[in-house]
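One structure, pasted below without further comment.
Apart from one protein chain that is not included, each protein chain of the complex appears where it belongs.
Showing chain A:
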Amino acid sequence: MVDAEGGLSLTIARVVQRLRGSSLHSQLERQARVSLHKPEVKLESLKEDIRDFLKTSGWEKKLQNAVYSELNVFPSPCHPAAPPEHMKEPLAYMRKAQGSWEKRILKSLNSMCTELNIPLAQKRPASEQKELLNKWNEMGTDEPDLSLFRPVYAPKDFLEVLMNLRNPNYENGEQPSFRNHLGLIQVPLKVKDIPELKEDFSELGLNIGQLGIDDSAQVPPEFFENEHVRVGQKVLAEQDSAAAQQYVRQGCPTALRAELWALILNISNQPEDILYYEQLKSNVIQHNLLVDSLIYKDVKLTASNDDYYFVFEDYLYQVLLCFSRDTSVLEHFAYSSATPPKSYIRGKLGVEEYAVFYPPNGVIPFHGFSMYVAPLCFLYHEPSKLYQMFREMYVRFFFRLHSISSHPSGIVSLCLLFETLLQTHLPQLFYHLREIGAQPLRISFKWMVRAFSGYLATDQLLLLWDRILGYNSLEILAVLAAAVFAFRAVNLMEVTSLAAAEAVLADLSTLKVVPLLQIFLFATVT
């Protein structure tokens, strides 16, 4: 067990190492040098004066935000002697399961590739490049023949894998009964119960103002809304990430949301970021990847058919095609249980010098992947900013929804949390659904994997994602899923088949997220 001191110094060392050499670092140096010309900076008290200058000019705040961002993203190191796999995933059996899942996906991708006789990557001829460049803003008009492509996997395939996860060290010979877990997930991970969730999500409490409840037409805005907007504007003026993260726990006003989210994720769309995006764009133009067709297919099948997101089709291509080629995404594999798939240059199978990550960002899209991007199109219209916001959301949150890990925000824990909440607080419903062959997780899994995108009305979805950012955790997805079941419990008790249960829960577009969460956490008798 590492003592607090040691742990802290390790963290500091890591943050310093990551920020050193970053553009923020060089900007700070430049600012410090510029400050030497200022009259208030004197040679005798150089160090303090420069520090004061950086504070008053807002640069210290930028540094603070960057440090805060690092702390949020990277988990604290467990032990100086721990091998790097432990930062990815401490439990060996989870690592193994993730590894075999990855092998399966890659095999599926490779066989599609061989079947269709399409290379994984190919340089585009000059004429094609020109055409694509002209059509960049309306790629949705393209109608390539995608009938032979199929998504590499769908959420339900992934659920099957999770259902078969077992901890080899855990003997659970007993028959399933009320004393142990009746659900589909059978791994002994620790999940929170309602009292703990109440503490964690205390800002959702009944006596605290919320957007999504206290800004409805019936409530005069003087009670909560006006003041909340004022505070939000102040937070933006201060440019403080930590304050913003605290603020959005009560919901973001529509007009301020885009800026607040960017502040929390520390995205500022600097010239070098725009340049980076343009670089990615030129990569898309020059090379054609097999995953591009998968992306096209996914967008056409999901977002284009959505009543509200179809308008943003073109933006989705612009983001996702660039995303596949972004090697900076590979950094997140340091703390993800996943490992990027490797591919070999033709003819050099197994030769390490000729290994490349495929796709370049290491992420193979699955059916519904584009729905992670679609809601952001409501907030960000400039392609490079939209791109960066999505990338950051992915490497902070979404990657956990399709990789096998023991992390409390990982999909396995979310599933277990959902099932436990349901079994503990709605045992009759759970048992009934199980008896008729409608295990609740079979229905709610797809909601959680997509972070409810495409299932909730857009304004409600954005209120939900406010809380994901505010609490830096995805647990709220499991709580909401349980709350939805609780809300429709009466109808669900009357169904007699899985299909009927699916029908009761098919349409979530009229649900109001915040009251549901509040009632489930704070107004249900436990």
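Just so it is clear, contacts are C-beta pairs under 8 Å (C-beta built on N, C-alpha and C of every residue); 3 or more make two chains touch, one makes a residue touch a chain; residues count from 1.
Criterion: contacts and distances are computed from a predicted model.
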Listed names "Adrenocorticotropic hormone receptor", "Autophagy-related protein 101", "Proteasome subunit alpha type" or "Tubulin--tyrosine ligase-like protein 9", with the criterion being the UniProt name of the chain not displayed: "Tubulin--tyrosine ligase-like protein 9"
Selected residue (touches chain absent from view) among A:F53, A:Y315 or A:W447: A:Y315
Among A:E131, A:D157, A:E331 or A:D459, residue touching the chain not depicted: A:D459
Selected residue (touches chain absent from view) among A:S9, A:S26, A:N164 or A:S216: A:S216
Listed residues A:L28, A:A244, A:A258 or A:L280, member touching the removed chain: A:A258
Where the missing chain touches chain A, by residue: 137-138, 140-141, 143, 216-221, 253-255, 257-258, 304-305, 307-308, 310-315, 377-379, 381, 458-459
